[in-house]
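Provided herewith is a single structure, encoded as structure tokens, for subsequent inquiry.
Note that one protein chain of the assembly has been removed; the remaining protein chains are unaltered in position.
Per-chain numbering from 1; labels A and B assigned in written order.
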Amino acid sequence: MFSIKMLAEEIARRSSGRLTSLMLGGAEALSVTRFAPIESASAEHVAFVAQPKLRGALKASGAGVIVMRESDRESVWGAAEPDRPLVITRDPYAWFAWALQVMTDRPVKPGFIHPRAVVDESAQVDPSARIEANAVISAGARIGARTRIDAGVNVGEGVLIAEDCHLYPNVVVYAGCKIGARAIIHSGAVIGADGFGFAPFAGEWVKIPQVGAVTIGEDVEIGANTTIDRGALEDTVVGKGSKLDNLIQLGHNVRIGEHTAMAACTGVAGSTRIGSHCVIAGAANISGHLVIPDMSIVGPATTITSWTQGAKVMMGYWPAQERSQFERTAVTVRRIGELRRKVRELEDRLEELAKN
Amino acid sequence: MFSIKMLAEEIARRSSGRLTSLMLGGAEALSVTRFAPIESASAEHVAFVAQPKLRGALKASGAGVIVMRESDRESVWGAAEPDRPLVITRDPYAWFAWALQVMTDRPVKPGFIHPRAVVDESAQVDPSARIEANAVISAGARIGARTRIDAGVNVGEGVLIAEDCHLYPNVVVYAGCKIGARAIIHSGAVIGADGFGFAPFAGEWVKIPQVGAVTIGEDVEIGANTTIDRGALEDTVVGKGSKLDNLIQLGHNVRIGEHTAMAACTGVAGSTRIGSHCVIAGAANISGHLVIPDMSIVGPATTITSWTQGAKVMMGYWPAQERSQFERTAVTVRRIGELRRKVRELEDRLEELAKN
Partner (left out) sequence: MFSIKMLAEEIARRSSGRLTSLMLGGAEALSVTRFAPIESASAEHVAFVAQPKLRGALKASGAGVIVMRESDRESVWGAAEPDRPLVITRDPYAWFAWALQVMTDRPVKPGFIHPRAVVDESAQVDPSARIEANAVISAGARIGARTRIDAGVNVGEGVLIAEDCHLYPNVVVYAGCKIGARAIIHSGAVIGADGFGFAPFAGEWVKIPQVGAVTIGEDVEIGANTTIDRGALEDTVVGKGSKLDNLIQLGHNVRIGEHTAMAACTGVAGSTRIGSHCVIAGAANISGHLVIPDMSIVGPATTITSWTQGAKVMMGYWPAQERSQFERTAVTVRRIGELRRKVRELEDRLEELAKN
């Protein structure tokens, strides 16, 4: 059971006082077991309403406590006293997120190095960190307080991993990379493999050693099997608070700003800079050496080869059709030059006709 | 050497009696070493003909035994007795698949836990299961009969893996996921990493714990480095008999029906439901919260943001052209609005001309 009062206090703390809760109708004294959808919740549940379309369910809901905005409360109860326990907050969805964090937190286990872990004697592991079986901590690496290194993780030479991080099983961090505090890196992610750099010579490719590394900021999350290449000379950088989904590729010397979110299967080619507070949808493909401004949005499956000055949202993918329609459309698009020529001819002929 | 009679019996058994074999010309008494292409097969080989275009090779083939449809037999030998050993079956390709399974089956080795495996004392491992070196079986996990857990595999807390599964090296299954019988999961696949769920708050992203898991049905195959995220509240589900290729991403709460095949590099965003018996080609990108009906087909590199009512096959990708043509085409497509406007103007002007 989780007390609503405790949740409200903890949310205030985690949000650095930015998200407060007004408890009405006795909510302060109640406890709940978990969140449930507003339509199916019962007395031991807490529910939240973040979308206006759910307002209709407010009166009939069996939820023990409902979290909502003041405007939603007003629209249902007006000036009247609500006849049930409520929490009023300016962002019910963020309230839900933090409350669920509190509800699912597990106690921090004591520091631990599994006897099957392989820790180089020159590595520095904080006594409160946990290093699981078959993890490898190489020479000169440093592991911060309370950081969890799961089984099969490989931490390369000289890698710095700050405090309160969690590297899930089988993550690989190549030599020299730096991971900021509270980073979460999911299984199979590879941080710091060589960038794709070769000099063409006489029909062959001469490898250019990649002597930069990767710097991951604080509070970054990196999805499963995502790959972030080390820089050629300087570091590849992911700014603090940015969130990367699964199967993403960042090429060498890419720089991602702060609090940018990037959905799965997206690729960013070398040296491109993506600003802060951007949202990149899934399966986007972003060319190298571009600059994408802060607050930009890229649509799904969109190929960006340049950024239109002043654009906020860039998109572009072939709109799928039923197959036979697609095939006809594709043929016509391939010949769109002909179509344009015909229109020009028509214009000319009409011009001439009009003269006569 | 494999006896044709034994293969026929074993195919009947594996197909639950649905695929039978009529052995002609003494095929019943023959044995073969392996399959070979009809054109290059010799006496110790078995060959099969599934495509009409190969009929021409039937007479001349040196194969010891040929597997084919009755209609193909008729088209070559008509009413005459074939002058060579044949197997007549209604599906030579499936016959080939099952026969090859029999031919490549290895004897099941006895149960085994490698001394370098790390098995929690609260895990339940069937005595006939094989757990290889450096595999980690966490607390409360259960491993079914004859299941093979290869080296470096990480099985999280409370994971259930049914009988006759094969997890190839370095697979990761996060806590609480369930894997059905006879599942095959290839190396590097990550089952149950956190879904990509964050609440935006004051320009930052607040993590929403992902408390669902992943449920994989029976007879599912999952390709190398594929990632299937755990659900936010409910489970992400892959239905029985479905086959996923490599480097696929399934977002949280995706539900894939039964016997659906999905080719490599495809991404499916959160909460989308794909029906049973669907075929999704490679590099498709399917948006979230969609419903794709049973028996649907998605073309290669196709972005699906909605499903056209009644459509069976949806497709859409830019048809590649020689570069200079592409560049011209792309410019014209970007300005297709102008072209449409010009056509409207032409129509208007022609209308007016016609009036005079």
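Descriptive notes on the structure:
The rule we apply is simple: a residue touches a chain if its C-beta (ideal position, glycine included) is under 8 Å from a C-beta of that chain, and two chains touch if they have at least 3 such contacts.
Please read all numbers here as calculations on a predicted model, not as lab measurements.
Interface note for the absent chain: among B:7, B:162, B:263 or B:313, the touching residue is B:263. Here the missing chain is touched by one residue of B:283, B:298 or B:314, and it is B:283. What chain B contributes to its contact with the hidden chain is residues 15, 18-19, 35, 91, 93-94, 96-98, 100-101, 103-104, 114, 116, 132-134, 150-152, 168-170, 184, 186-188, 221, 223-225, 241, 243, 245-247, 259, 261, 263-265, 277, 282-283, 300-301, 317-323, 326-327, 330-331, 333-334, 336-337, 339-340, 343, 346-347, 350, 353-354. On the side of chain A, touch with the chain left out of the figure occurs at residues 116, 118, 134, 136, 152, 154, 170, 172, 174, 188, 190, 193-194, 196, 198-209, 211, 225, 227, 229, 233, 247, 249, 251, 265, 267, 269, 285, 287, 297-299, 302-305, 308, 311-319, 321, 325, 328-329, 332-333, 336, 339, 342-343, 346, 349-350, 353.
Heads up, the rule we're going with is that only the chains that are shown with their structure count from here on.
Inter-chain centre distance (chain A to chain B, centres taken as mean C-alpha positions): 28 Å.
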